[in-house]
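The complex is shown incomplete by one protein chain, all other protein chains being positioned as in the whole.
Now for chain A:
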Amino acid sequence: MFDWLTISGIRPVLLILVGVLAMVVLRYSWRNFRLDPRRSVFMRYMTLCLTAVVVLILSNHMLLFFAAWVSISLLLHQLLMFYPERDRAVLAAHKKFILARCSETFLGIALVLVYWQTGTGYLDAALASISQQPVGLLQHAAAIALVMAALIKCAQLPLHGWLIQVVEAPTPVSALLHAGIINLGGLLLLVTTPVWSVSTPAIWLLCLVAVVSCCLAALIMATRISIKVRLAWSTSAQMGLMLLEIGLGYYDLALLHLVAHSVYKAHAFLSVSEVAYVKQSEARSLPRVVVVFFGFQLACLGAALLLTGSPKWLPSALLAMVLATIWMNLNRWGWRLLLSLALLSAYALLVWAAGNVMDNRSIDLALELAVAGIVNLFAISYWLIHHTPQYAISQRWFISLNAGLYLDEWLTRFVLWLWPSHPIHYYQSRNNVAVKGKLYEQTR
């Protein structure tokens, strides 16, 4: 029986992370629902959902893994439908439900293919045996199916809409989803590297979808008007980056990203109603930012080459973006240096620590250059769109981005057609009967 469970590889790190999150989120929900008549229902689904996540992390058998994967999504569905009288919440939950089934189908196909090739249902044995076999068509198919499952689970464009719209659920659900459950796509890829990392088509698919998602979602995020929706877009972008890092073979960075992002995002959601005055970013000269950015990028590339023997194109570009931002936002040299140094040393230390848990794969140079190119393009368009509203092109792009590039409308229409979200409500309003939400009705 114990063969069905394992604690190898990155699993201890994830267990600790989920344990901390579970404690925080459950304690938070308990207090959040203090006088709510449905407190126990909420706590029950929350606890069950977290338990399923723990089982998934520990599972070493395909059946258990799959069962846990499906139950997480079904339990989450109950939490997303916590207020069934809210049309938009129901619509979002339906959309998520349909996409989750797609993701599961891909996962199921992948697992079946791996089982077929290796003849064992145990994950560790299957992965060990598959890395010894020559790469055939079946394995490519399995790899692509795994990548698709992860991309859908992590809400990558253009199948991201549900993640944005499920902020209709109570805050602790958002925290659980954005800090915990959404990472499972990353977990899936990190524990199955032997299957997909030898398939070039799968890697290119993963990296290209992820990088485009990551960049667009980040640009869209900055055009949105409400705090929770901004956070949701930010998650979509951050998941894009995590998948990108996985695809390129920076497993240490991906692991670090997973953990750090979870902590940050859980905190951000749980403190979402703390009113604080946030100053808007200033308009600034585009050429200056770009020069500073390229300067930093060159420096980072050089330093990486010197220290590690490879230029690390993607991490260097990302690091240069932060450094340029610090540089442009502060106006005292002391502060700039201090903060940059603090950031660099924290970053180096954490990457080193993560590197001890998981080794990197050798990196496909052409792919990384393509990705780094796109990221550079993203940085420049960000400064163009968000800091120089005086240009007409900036204004046009801003409006399109704000509308989410009209990517989600087709899916919404399809979901409504397939599964109407207002059956009762709709007929009552047709008959001109006033409808009051359940929440309010209970008390009469």
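Everything that follows uses one rule, which is that contacts are C-beta pairs under 8 Å (C-beta built on N, C-alpha and C of every residue); 3 or more make two chains touch, one makes a residue touch a chain; residues count from 1.
Methods note: contacts and distances are computed from a predicted model.
Taken from the listed names "Cobalamin-dependent protein", "Probable inorganic carbon transporter subunit DabA", "Beta-hydroxyacyl-ACP dehydratase" or "SusD-like starch-binding protein associating with outer membrane", the protein name that UniProt assigns to the chain not shown is "Probable inorganic carbon transporter subunit DabA".
For the chain left out of this panel, the touching residue among A:Ile181, A:Ala268 or A:Met358 is A:Ala268.
The chain omitted from view is touched by exactly one of A:Arg88, A:His140 or A:Arg361, namely A:Arg88. Across A:Leu253, A:Leu301 or A:Met358, the residue that sits in touch with the chain not pictured is A:Leu253. When the missing chain is restored to the complex, the residue among A:Val209, A:Leu241, A:Leu301 or A:Ile374 that touches it is A:Leu241.
For chain A, the list of residues touching the undisplayed chain reads 20, 24, 27-32, 34-37, 83, 86-89, 92, 164-165, 167-172, 214, 218-219, 221-223, 225-230, 234, 237-238, 241, 253, 256-257, 259-261, 263-264, 266-268, 270-278, 280-281, 283, 315, 318-319, 321-322, 324-326, 329, 339, 343-344, 346-347, 350, 378-379, 382-383, 386, 389, 395-396, 398-400, 402-404, 406, 408-410, 412-413, 416-417, 420, 422-423, 426, 429-430, 432-434, 436-437, 439-440, 443-444.
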